[in-house]
Structures are given as C-alpha cells and as structure tokens.
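With one protein chain removed, the remaining protein chains of the complex are shown where they sit.
And then chain A:
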C-alpha cells in the first residue's frame, strides 16, 4: 500500500472511532498536545491507560470472587478506571464505569458482575483499535510520511 493510501486509511479509521463512540474529543486534545518535543506523548499516555486498566480489571475480578465483597474499595477502583478512561477519551469504557459505580453504591453484586464483563469487553475492543491505529501511524512514519491531523 502506498503512502497516500496509508494516510487515507488512518484518517478513515480514526474518524470511525469517533463516529462509533469509541473515542471522544478528549483524545483529540491529547493529540493536539503532542509535538516535536514530545513526539510519543499519545502513545505514552495510552500505554499508561492500558497498564492501569489491566491492573484495575484484575483487582475488580478478584474483589467480586470474594466471600465478602468490599464495595467501597471496588467503587474506588472503578472511580480510578473512570478517571483514566476519561483522561484519554475512551468514551465507552468511561460511560460503563459510571453505571458500574451505581451498582457498587447499592451493593448490587449481579449488576457489578455484569458491568465488569461489559467493561472488560469494551476495554478489549478499544485496546485493539488503538493498537491498530498506532501500527498504521508507525507504517506511515516508516514510509517517510507524516501523520495527517
């Protein structure tokens, strides 16, 4: 695939992520902060989000397996996940976290279990999509091109 096609593919892919509600304008903000001084800013922040999310999702899974469920601690963890997903513009994950917190508040185990499954699912999707997008960007850079805004 030539450079122009790659660039077009990237723009289309990015646009679809916004249209389908996977990303919101916070992601655009992140991109606008990237510059020559910090050329990997977006990748760095998103990588932190991946690390954070995986840790929190593991902890939430464990918490829901316990005999006595610590809802307060779970709520704090979901709050963290909500925060980091909102900071990078991972819109669907963020929205699910809000619902998840509501279930924590009323100590609804079924609701929490369901939400956890949904968050894991959505997280998996956005992770794959962002990684694909970064791969496309790298291909463009390797071909000597620049990333279209």
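Throughout what follows, a contact is a pair of C-beta atoms (placed from the backbone, for glycine too) under 8 Å apart; a residue touches a chain by one contact, two chains touch by 3 or more; residues count from 1.
Everything below uses one rule, namely that contacts and distances are computed from a predicted model.
A.B. asks: Tell me the UniProt protein name of the chain this structure doesn't show, selecting from "Response regulatory domain-containing protein", "AP-3 complex subunit delta-1", "PRELI/MSF1 domain-containing protein" or "superoxide dismutase".
C.D. replies: Spelling it out: the chain absent from the display is recorded in UniProt as "Response regulatory domain-containing protein".
A.B. asks: Just name the one of A:9, A:86 or A:139 that touches the chain not displayed here.
C.D. replies: Considering all chains, including the one not shown, the answer is A:86.
A.B. asks: Using the document's definition of touch, tell me which of A:22, A:49 or A:100 contacts the absent chain.
C.D. replies: A:49
A.B. asks: What residues on chain A make contact with the chain left out of this view?
C.D. replies: On the chain A side, contact with the omitted chain comes from 26, 29-30, 32-33, 35, 38, 41, 44-45, 48-49, 52, 79-80, 82-84, 86-89.
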